[in-house]
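The complex appears here without one of its protein chains, the remainder shown in place.
Chain nomenclature is as follows: A, B and C, assigned in order of appearance, with residue numbering initiated at 1 for each chain independently.
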């Protein structure tokens, strides 16, 4: 069943395995006339790249994107935009040793049961490497969104139980600045220091940490389609499609369940310019699945990295109990949540681009052609 | 943009407003030969019905389904199954008084901005009444799933901060029995008593409560499609499409973010019959987006009911500050989470039916026709 | 597999059987704010109705539509529009006699093989009665199109080998006027007279005739999506989905195969107002799958009605040779092509409405939100 696609109008289809020729994406449905370059894509890929600090995996992927189609003289043409990122450093040897074992926390058990075959080299299609294609596509979506004044930024909100102080959601630029100047994408410097210490410690323990990412969106009122394609439903779908995610909450999220209606309801108010808005934002920026114009705010839970350098109990493909030990040469992040920041941001951008284009046929007046042509 | 559908192969499209002629659903893609009757649907609708106790809204909807198509001699024919539930008691008068005001926590602001028009009577299309169509469709999905030994049950896990003792997830029948004999769908009798007391109290306060629902699925290994249509992504999408939901978590969920990899990884083990399984189930029943055969377990956060009988600050459609006061005759649930139990269950069944049919083309051997025909 | 839907953005899902409670359609994706009434729908249904002359079936279906959802104060709300047409006169008795036989030219053989079950009463889901739902949906599409100055009209071009003189394609109003004042939807009065004589004769022979319908569209340049969703591909799909159709051709069609490139290429020209257009229109109004602004012109081939009152050789469901004889009381059209005129027109309108809305995200500038909101 075709399932490697995301989006309805602005649709991506990704392909590629961790240790195959490369990872790619086809963006189908990007409007024509948008200025775009390989640099735009590479500028985003660099954020996903590991190896910049000890807090992420020491691999040096050094991804560079090749745009294979859909551009002409620096602009999109309306044709599909294919982007390919060739795999560079792919040593499959370490995986030989463990290919006969089910990997705890990994997908080889379920893939083998479902498909009867599994490309074990680096996790094959189930590898987090696939998210590079999402980031590449997200770069295109962001350019489209910018013109409509829609922006989003993701950041680390909590790692190993160490939470940040919630930033001012009305100032995206500041959040973004602090986040991208942090080696762990954490806008709160004090919390970041503690988290980095905690990560250093967990690496020594040959163990890993989980964490929570947050994302804020500034968008006008009207994005999202009722009843099933609510903006938060699309976002939840997007987030839970990212490897290692365990939860999603928008606005007040799970804490809403302990509030009263009189506390939680966001009162409507009107400002001096006559703009209607909510005085508070427990809703997290949507009502009835449609954006309210207030900041859209959600969180995503990531489990601790499954790949750890400790011996773990498992079973072999032949059905015998065995010990799983990751080879020393295998390199993994002590906390996948950190590197997922640009991925969360990219998936958010893809949801928003799709929602933006979906919304072009909501009103009769918008769907009517001007009298003088299409 | 078409957005009132859910599912790829087993697809539903719902229609109808709270105070229009009725609510309906077309199920497109149900295999032929499944025994089905209107009674099957009504048996599920009764659980969604309010008015059985003071803990839910005193309205007596008394929904009965009419199957308009797709059945012949008691079996499905492969043709679309349309189910219609006529609205009975629909007094739109109370809504006249408030039609000129933005309703806090409701969708009329965003709908008006997006569409320029809003059927304010009972909330129109944005009413939770739409969920009756989901429950009706879920009844069909459940019958399909039963034959494949796939079952699910939802229940109240926490209301107003009062949590239940987690039930034994391996015994669905027991959970289901306790849940459906409880006036508030709560399988823990002691917790239920406290919750009911809390609800009585909040009603006196003319306020409302939020809550958390849980759902357990028993299914074989192999359901769910990588990379985007992961089982948990489809479930998250389904859950966040339900009105009043604010969050979703699978397995360890947000608590996973505070665990170490060595704690969270579920070790593989093999039982005496040679069946491979995980010794623990922090994952919540999926790996790489595909079911593992262990119970699939997730939770959904519901905000407190937005409709409360207190005066609230708001703005009129003309942009003037105003006070919103729900008419005394309007009837609403003190906690929407309770009535959402059958809705969560129905949406889960719809996801599973779709995943089941999607999975029929995963393996080459399954997709090949027998030599003697189609 | 969900397959009872048509369209991507402006999407219809139909349901219902010939002798069940009724036939219906859900239109999902119609923009909000369009004026619409049940009268609009009934005005179209009347054209599909038989019994107006001896040239069509003497059944009096007298269809009236009930709009079940999606309207408020005379306008669409953006919510799905469900339309239901209750079956009135449905005598299943005649079908009892033939339910154990495969019907030549009908679908019961293939349905039974595919689904293992078949609602034989009046042809069940395979009945041409399903097309009433298409006509109802087409009525809504037409209203949407009118505002964008897009119009289409279908007509009888040939019956039983008797062809009309091709009308002036630039004057839709005239074609429409002549077509709808003809008892057989034929704009050429002289040809119509001969065709009616031929039909009278074939009825006496207890036989049936085939025919060709034509359809002309006036639309601006730019409708249709390359590469797969070309306008002509969508039209061909739509037409071949109508029961009894055997072929489709656009513009010069099959006759193009005997022309030279120098004859067939439509030269570009410019008029005094500076509008670029093609001097001829062998292309039939599209280039590269996108409308050129010239009249879009296509033809559809219909086989002779399969239901005839002659004895035919067949096989019983038990696999024995048998004679098929339609009961005398069964009523059928001597030429299904005639009654298909409003169906072809409706399907055309559905394709165009979808293409119109699809086109809203082709250009970057159209997809950008105005600075002041969504």
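Brief remarks follow.
Throughout what follows, contacts are C-beta pairs under 8 Å (C-beta built on N, C-alpha and C of every residue); 3 or more make two chains touch, one makes a residue touch a chain.
Everything numeric in this text was worked out from a predicted model, so none of it was measured.
Displayed chains that the missing chain touches over the full complex: A, B, C (touch as defined at the top).
Across the entire complex, the residue among C:167, C:187, C:211 or C:295 in touch with the chain not shown is C:211. Interface note: of A:41, A:65 or A:81, the residue touching the hidden chain in the full complex is A:81. The chain that is not drawn here is touched, among residues A:117, A:190 or A:311, by A:117.
Interface note for the absent chain: among C:92, C:200 or C:265, the touching residue is C:265.
Listed by residue number, the positions of chain B touching the unshown chain are 9-10, 29, 31-34, 76, 78-79, 144, 147-150, 219-223, 226, 291, 293, 356-357, 359-369, 371, 373-374.
Where chain A meets the omitted chain, the residues involved are 1-5, 7-11, 13-17, 20-22, 24, 26, 28-29, 32-33, 66, 68-70, 72-73, 75-82, 84, 111, 113-119, 124-125, 357, 373-374. Annotation for chain C: contacts to the undisplayed chain at residues 1, 3-6, 8-9, 14, 102, 104-107, 109-111, 113-116, 125-126, 130, 158-161, 202, 205, 207-212, 221-222, 224-230, 232-241, 243, 245-254, 256-270, 274, 276, 278-279, 282-284, 286-292, 301-308, 310, 312-315, 319-321, 337, 358-359, 361-363, 365.
In the analysis below, only the chains that are shown with their structure count from here on.
When C-beta pairs in contact are tallied for every pair of chains, the largest tally goes to A-B. When you average the Cα atoms of each chain and compare centres, the chain farthest from chain C turns out to be A. Taking only C-alpha atoms, you rotate chain A by 180 degrees to land it on chain B; that is to the nearest 5. Note on chain placement: the centre of chain A and the centre of chain C lie 44 Å apart, centres being C-alpha means. Inter-chain spacing, taken between the CA centroids of chain A and chain B, is 26 Å. Between the CA-based centres of chain B and chain C the separation comes to 38 Å, rounded to the whole angstrom.
Residue positions of chain C with contacts to 2 or more other chains are 9-10, 29, 32-33, 76, 78-79, 357, 373-374.
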